[in-house]
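Please read the structure below before turning to the comments.
Only one protein chain is missing from this complex, and each of the others stays in its spot.
Then we have chain A:
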């Protein structure tokens, strides 16, 4: 927000985006695909990643996503209020092969509506859609159903793996229509995604970008409203102190 508020060289608008969803639905993998265009089967825990940044160009404007991962703190309902604070967007992820994960996603949506900024843009993403597409898995190495399980969480237990790889459609536990109907009802953007193949990933973030009220964010940063929780970490920024002013500023990544 420093750049946005101070209008310095970089004209991008910073948007805090939080990830939510049940353990092992692929939250970290979705972000890794978006930020680095990579996919790692059996990915190691997201050690040391406070948040990732990625720019998203949209016609004449550039959004700079600051993406917060849960760092496992969602597991025992121990996410701090700080996590939701001033988030302008959220991606709530579920696993299309696991019905309970959609129910959990719904409860996260409720939590967001209770705790977060009222203008937050929420996207619902049904991940691991590659597992339910008969011909999508092109090679044998990618046929393991749990290959996309997130390792950032100890609950990625064996034995939760549903069905057998031979009958892809039978793995699907959440019909697309059902999730879509819920998303529509709750006013969420909706996608089915595969962090593994990349399907639908970029769309999640570009569609969010289109819905983000950028003018509102910019206006809030100019108006210096002083209202707590109002539209972004932007109020009175110029009066804030920078503890690291005598240090080299962290270099931000952007591979647009």
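Quick note on the criterion: a residue touches a chain if its C-beta (ideal position, glycine included) is under 8 Å from a C-beta of that chain, and two chains touch if they have at least 3 such contacts; residues count from 1.
The working rule: contacts and distances are computed from a predicted model.
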Chain left out of the displayed complex - its UniProt protein name, from "Ribosomal protein/NADH dehydrogenase domain-containing protein", "Exosome complex component RRP45", "Exoribonuclease phosphorolytic domain-containing protein" or "Rab GDP dissociation inhibitor": "Rab GDP dissociation inhibitor"
Omitted-chain contact residue, chosen from A:78, A:184 or A:206: A:78
Touch list for chain A against the chain that is not drawn: 22-23, 35-36, 45-54, 71-73, 75-83, 85, 99-100, 103-104, 106-108, 110-111, 115, 154-155, 157, 226-229, 233, 236-237, 239-241, 243-244, 247, 250-253
